[in-house]
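I have placed the structure first, in the form of structure tokens, so that the comments after it can refer back to it.
A protein chain is absent from this complex, but the other protein chains hold their places.
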Amino acid sequence: MTAAQILADTTAGPPTPPLVDLAAVTKHYRGSGLLGRADAPVQAVSGVSLAVEAGQTVGIVGESGCGKSTLGRLVVGLEKPTEGEVRLRGTDRAAMTRAQRRAARYEIQMMFQDPFAALNPRMTLARIIEEPLRARGGSSRPERRARVGQLAEEVGLAASQLDRYPRELSGGQRQRVGLARALATSPALVVADEPVSALDVSVRSQILNLMAQLQAEHQLAYLMVSHDLTVIHYFADHIAVMYLGQIVESGAPEVLFRSPAHHYTSALISAVPEPSVAGGRARAAIRGELPSATAPPSGCRFRTRCPAAQALCAEQQPPLRAFGPGHEAACHFPLIEPVPA
Amino acid sequence: MSLENMTAALGGADHPGADGPVPAEAPGRVRLRAFADNRLAVAGLAVVIALTLFAFIGPLLYHTDQVHTRLAAETLRPGPGHPLGTDNVGYDQLGRLMVGGQTTLEVAFGAAAVAVLLGVVWGATAGYLGGFADGLMMRVVDALLAIPALFLLIFLATVFKPSVLMLIIVVGVTAWLVPARLVRGEALSLRNREYVQAARTMGVRPPTIIFRHIVTNSIGTILVNATFQVADAILLVAALSFLGLGISPPATNWGAMLSDGLNYTYSGYWWLTYPPGIAIVLTVVAFNLIGDGLRDAFGLDTRRG
Partner (left out) sequence: MTAAIPAAGASGPVLRVDGLDVDIRLRRSVVHAVRDVSLEVAAGETVGIVGESGCGKSTLGLALAGLLPSSAVTRGSIRVGDREVTGVGERELRAIRGAEVGIVFQDPMTSLNPTQRIGAQVGEALRLHRGASREAARAAAADMLDLVGLPRPREQLDRFPHELSGGMRQRAVIAAALICEPKVLIADEPTTALDVTTQAQILELFDRLQQELGMATLLITHDMGVVAGRASRVFVMYAGREAETGPTAEVFGSAKHRYTAALLDSILRMETPRHAALYTIPGRPPDLTADLAGCPFAPRCPAASPICGTTFPPAAGADGPGAAGGHWWHCHHPVSEPRPAPHATEPSR
């Protein structure tokens, strides 16, 4: 049972708005044309709606070019949506005052993928972890030092290492620093962009265990973005599968992987190499290459690679339909029967 | 095969994901050793130190009067009492070389400092902001670059009263364009680094980000360019003095000494031209060698991330 569910049981009254709520968010990047000559915009994210509740982990899975990283950045506020709203606890971020936005910023922090590029090589660990506290202000040096020490202990770093530089640490240790930094301002949500992809297999489990532990201790919510299906499947409470800027399917992990509705989800699942004795599951291979994000296919964007594509798929974009409680997919000819509306 | 692959292949902790052994040496020491191994660079450094001592400490040991002229002793050949002879108004040439050196070096270092400071701030800000602001700021740089530095210098020097401070400002203000370009390039690549993104997420304000994250990680480029700035400044000041736009006597600098001395070339008074000339060349070459050495030393390092 997640923290959110426990809270829901014991709290009476109107439901609280989700921590983060994306409503039909679109992000297009203008093409790199010179003045007056606009190239086709890159449609990084198109019409995505997603919610993250307190204490919950939402996983976004997809391959390169699907827009998942852009989505993470939209949630954190590093990017502003071209259309749609990003709501924090019910309030649209664009409608907030500067002061409100600044305060809200410390509720959502980010943990980055590349442990080598995520830390300024010229700063000591203590300074790195302290930086968000300095930026927020309102604390004294000894207060910050104490907090840094506390955070270091929580993520399993020795206090003696705080005066070291990132280059002296291993990949796993650097990720711990990244995590400590993300937690410095006690955020409610941490966006974790490929948190373990750059780490060795045996180190991944250490970091994932740590993240789970911290989540339990601090009622943290995670928005985990990854191309690695096994990590998302293990960690997330709710998964959204993205392809070329859109969510094609979403639902609980068990449901999604036992009976996916969308062909892309099915292909992703079967593409994961498994070191089992049996030698892997039946492969639902997909053909072809990823279309360009500046000129996505008409209708269903996946149709150019889908084994079940038909004429309708080129004409009409499939709407998101329900396939069970919390399970949605956008497909004209899904693998399972949708729940009647 | 790329160097990153090789480094990764050799299994050091530089390889992403490694929880392996930690690199043996700090990059600072690697750079220091690389610089120290470069004989020419060390020689350059030695020359600069020697000349600085000569100019600033020399007069304490070798007293000459550099204020009052002694026309009776004008243009004496090198000999007892005047190792390098005297100039056209009777100043001892060796002493003059020292005093001139002080001005030359002061202006050179000062101008380089101004140029680097201005250039770094402008370039880092432009590169970090990107987009329209970057475009605008760099067009300003391009426009100024189109004006030949010497003309700009001459113009400014005729408008403002020449003094050491003035020269520093004037030269600095024309020289900042190159470091601006360089640092802007660095900033453009650094702004996409994840630690910069992280700082933005934390709400660190742009000036702080620019200083703490971008400038500190461009220090290699900046340092290398600074040494070349010093060399260039010396040449610019020499050129200005040559054209008679330098500081008024009794102050002097090597460029002025050279320019004055050239009036007497046909008289065979070699001690009026060669000493300042050689001093200028030595200093400029020395700084260039230091710059090259630094560039190699830092270049070695950027390979290893």
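Order of writing sets the labels: A and B. Residues in every chain begin at 1.
Here is the rule we go by: contacts are C-beta pairs under 8 Å (C-beta built on N, C-alpha and C of every residue); 3 or more make two chains touch, one makes a residue touch a chain.
Just so you know, these numbers come straight off a predicted model, no measurement behind them.
Checked against the full complex, the one of A:Ala40, A:Ala146, A:Ala216 or A:Val339 touching the unshown chain is A:Ala216. Although one chain is not drawn, the whole complex shows that of A:Gln150, A:Ser202 or A:Gln316 it is A:Ser202 that touches it. Considering A:Arg127, A:Arg164, A:His227 or A:Arg321, the position touching the chain not shown turns out to be A:His227 (whole complex). Touching the omitted chain from chain A are residues 2-3, 63-64, 170, 200-202, 204-206, 208-209, 212-213, 215-216, 227-231, 233-235, 253-254, 257, 267-277, 279-280, 283, 285-286, 289-290.
The rule is simple: only the chains that are shown with their structure count from here on.
Centre to centre, using the average C-alpha position, chain A and chain B are separated by 48 Å. Within the complex formed with chain B, the chain A residues making contact are 73, 76-78, 102, 105-106, 109-110, 112-123, 131-132, 134-136, 167-173, 178, 181, 185, 198-200, 202-203. Taken together, the chain B residues at the contact with chain A in this complex read 13-14, 16-20, 22-23, 26-27, 193-195, 197-205, 208, 212-213, 216-217, 305.
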